[in-house]
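With one protein chain removed, the remaining protein chains of the complex are shown where they sit.
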Amino acid sequence: MLIQSSSAQLALDLVGVFVFALSGGLVGVRKRLDLFGVLVLAGAAALGGGVLRDVLLGAVPPVGISDWRLLAAAALGGLVTFAFHPTVERITRLVRVLDAAGLGAFAVAGSLKAVGMPGVPAVAAVLVGTVTAVGGGVVRDVLAGQVPEVLRRELYAVPALLGSTVVVVADRLHVLSAPVAWSAALLVVTVRLVAVHLDLNAPTPLRSDAHRQGIHGHRAL
Amino acid sequence: MLIQSSSAQLALDLVGVFVFALSGGLVGVRKRLDLFGVLVLAGAAALGGGVLRDVLLGAVPPVGISDWRLLAAAALGGLVTFAFHPTVERITRLVRVLDAAGLGAFAVAGSLKAVGMPGVPAVAAVLVGTVTAVGGGVVRDVLAGQVPEVLRRELYAVPALLGSTVVVVADRLHVLSAPVAWSAALLVVTVRLVAVHLDLNAPTPLRSDAHRQGIHGHRAL
Partner (left out) sequence: MLIQSSSAQLALDLVGVFVFALSGGLVGVRKRLDLFGVLVLAGAAALGGGVLRDVLLGAVPPVGISDWRLLAAAALGGLVTFAFHPTVERITRLVRVLDAAGLGAFAVAGSLKAVGMPGVPAVAAVLVGTVTAVGGGVVRDVLAGQVPEVLRRELYAVPALLGSTVVVVADRLHVLSAPVAWSAALLVVTVRLVAVHLDLNAPTPLRSDAHRQGIHGHRAL
């Protein structure tokens, strides 16, 4: 059963664009940007991943700059954030939750589009989905002058990679359907939020200096 | 009347490349980069917007890396800056003026190229023009480690958006001509410089903490 991918993909794109616009806008509000700065950051976060996806797939001009509905969703997200931004202390947590939702929607929307194009190897489709999901956040963070979320200590790219893989494997097994796509998106959100909630992190390199400090401390005793 | 867009577009491209190379080079001088660092930053500022435009439109390889005249203009701008850079206190103001000129030339050159290609929706053409105009400055600022001009407090992307819209609307109304294109560029420069001169800014988010501080101050009275 083939998925009617266009409608599911548009819906996922719209969800991803809107919530990433909120997340980008909140970063802009936190940085005390003006209205247009907030809109630019909202747009970059919302549309950056999809534009990267389309450039990597050669689908130009990217829908992120040519589809009125996506642009309207991004602008709406930016305006909503600007008008009703929460108090500063609530922003950090909310950005994380919105990021998780956008991550799920875009991982699936990105890999769906990639498997629908001819001549895209499975591994490329998985990576395009992942880049779609994390790309907007990277653009947002680089523009805002902060270290990208994807490099920070919580599991971030892994849920997106997982969701993209589910879509691509389902496609290769000819079982890709709208429910499978939405389940994959939900899987991404769940894994990401569990990782945030449990503060799950990937292992870090052995800290040789900390180790030496430990030894020194022991010697000092 | 159709515009003989190739000559107007080349002229606008050359103007934009040269002045953005000056602006990029000045940032490099201010950051105390060496000759090649200044040239790289000049080239990134000068050619970044046009390369982004061509990648978004699928016009590869981009003219920014294949047209000798544009590359020569960028190198010339970088060398001129390196050799005759003004004193530090004059740099900030000059960078702003050069930025305005580049913004106008590139907004029009970008939207002109977009409307000249088949299958590009009007909204995409407007955004491609805007990205052409602000893209080089974003690349320059990200490389130089400073918050991009487009996110700072003055109206920056709006004049570019305005100029691109004029070009695209004129094209759709079949009245696009070289005078219209140059007028659109002049409009961008004027609006931008007026905004800088009057220190016009877009509204900023309500500062809830400042508000509370105000209340506290009032209570203290």
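Descriptive notes on the structure:
We just call them A and B in the order they show up, numbering each chain from 1.
The rule we apply is simple: a contact is a pair of C-beta atoms (placed from the backbone, for glycine too) under 8 Å apart; a residue touches a chain by one contact, two chains touch by 3 or more.
What you see is a predicted model, and the numbers here were worked out from it, not measured in a lab.
Only one of B:Leu71, B:Ala122, B:Ala178 or B:Val196 touches the absent chain when the whole complex is considered: B:Leu71.
Of the candidate positions A:Ala42, A:Val128 or A:Val188, contact with the hidden chain is made by A:Val128.
When you scan A:Leu103, A:Val120 or A:Ala133 for touch with the missing chain, the hit is A:Val120. Summary of contacts with the chain left out: across B:Leu12, B:Ala45, B:Leu127 or B:Ala144, the touching residue is B:Ala144. Contact between chain A and the absent chain runs through residues 55-58, 120-121, 123-124, 127-128, 131, 138, 142, 146-148, 150-153, 155-158, 201-209. One chain of the complex is left out; on chain B, the residues touching it are 28-29, 31-38, 40-41, 51, 55, 58, 60-62, 65-66, 68, 71, 82, 85, 87-88, 142-145.
The criterion applied here is as follows: only the chains that are shown with their structure count from here on.
For this pair, chain A with chain B, the centres built from the Cα atoms lie 28 Å apart.
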